[in-house]
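Other chains of the complex are left out, but the ones given are in their true place.
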Amino acid sequence: MSNLIIRTIPRADPETIRVLGELGVATVHEALGRIGLLEPAIRPIYPGARAAGSAVTVLCPPGDNLMIHAALSIVQPGDVLVVTTSSPSVDGMFGDVLATSCQALGVVGLVLDAGVRDTAELEAMQFPVWARAVYSQGTIKAAAGSVNQPITCAGLAVRPGDVVIADRDGVMVVPRVRAEDAATLGEQRRDKETAIKGRLARGELTLDVMQLRGLLGDLGVTWVDSAPQS
Amino acid sequence: MSNLIIRTIPRADPETIRVLGELGVATVHEALGRIGLLEPAIRPIYPGARAAGSAVTVLCPPGDNLMIHAALSIVQPGDVLVVTTSSPSVDGMFGDVLATSCQALGVVGLVLDAGVRDTAELEAMQFPVWARAVYSQGTIKAAAGSVNQPITCAGLAVRPGDVVIADRDGVMVVPRVRAEDAATLGEQRRDKETAIKGRLARGELTLDVMQLRGLLGDLGVTWVDSAPQS
């Protein structure tokens, strides 16, 4: 596996990315057929964290963040770093020094299957990070990895240029070639949900709005007035 | 195990439930003899989440939220949904659509041994949820379960109509027939703790206030001025 840094990657249309970010993880995940989520152990470091952008993928050895430094030489404004390690590690691979550089270069967020530190400073800077752990354990800069090769991050295959959406619900990745489709489907779903929520807010039941009563009958579910004597 | 939806359940007195909610999980748990807690992995989705109400119990297959929809047809204002799955799952079984219906119907909270999504929206709506995970993974509506049958949720046996108390410390369940007793004992404990805290705030030691010095002696614990040479 050669240790390459790929300078140029395809990216989705910025307006499409903006729409996907506004729709949010839960809506786009549903619209796209319930795919694309990272494991729920990857959590934002502050509740208001929210980001959407093009994935720059980074593979690091555990406990070594050299390749994150390398990745910063090829990022473009609007990118999200997606970082994984070649074996499980929660070492703190990212802190306020790297976040300062990220913000200067227009990187809009970080998804990291490892640990992060300087979390108070990161919230103060409003640089959003999703990580497996908060841990100050320092890392070294000593071994090779890759930038913009396909990786697996927190259980999901990610290709460079895919669209990353991350918010309080977690992180999802939309394959780049499906980004426009996802935005359209997501807006449809949002509108449909808004309409349903309006009806529910007025007291209608989902059993009626979504027409589920027949299904319950078909499944043999029975309404009774009170608990049978056991 | 027949798949029943029980329409009518006994509920505790609303004023008793209100008092229990004000006392909070830690105080009522102690007052009742240190029983009734769900596992600590069940956490609120925002720090200010707080609820107390009558348990409407829901058993779902993993990855299937049909029975939550069914349960909303029999809830009453002041109820708390208590939902578990028949095998371990963290799929996101509940989001802002169902929460909209819950609020319209007077449901005051949700306890869920599974995943939840739309957490930013849920906090904005101030609909409190306690769950095992935040995870957007969508669920289907395809298989039967039950409503208002006894369940085991996060390690605790819960019967419909039991009083659920949930706050930042987690979730506890008071058997319905013990609710009044729990409220009385809880108020006594709170008053006793308030008195003790007053004395401690003035600098008294718990060793004296709680008369623990003798016990330490009986146990052979020894005060020495400095560490012995090893």
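Chains here go by letter, A and B, matching the order in which they are written, and residues are numbered from 1 within each.
We take it that a contact is a pair of C-beta atoms (placed from the backbone, for glycine too) under 8 Å apart; a residue touches a chain by one contact, two chains touch by 3 or more.
Computed from a prediction, not measured in an experiment: that's the story for all the values here.
Peer 1: All chains share one sequence and 2 are in place; how many are there in total?
Peer 2: The number of copies making up the whole complex is 6.
Assume only the chains that are shown with their structure count from here on.
Peer 1: With centres defined as the mean C-alpha position, give me the chain A-chain B separation in Å.
Peer 2: About 30 Å separates the centre of chain A from that of chain B.
Peer 1: Spell out the residues on chain B that touch chain A in their complex, using ranges where they run on.
Peer 2: 2-9, 46, 66-67, 69-70, 72-73, 90, 92, 95-98, 100-101, 103-105, 115, 117-120, 123, 133-138, 141-146, 148-149, 160
Peer 1: In their shared complex, at which residues does chain A touch chain B?
Peer 2: 24-26, 29-30, 34, 37, 40, 43, 47, 167-170, 172, 193, 196-197, 200-203, 205-207, 210, 212, 215-216, 219-228
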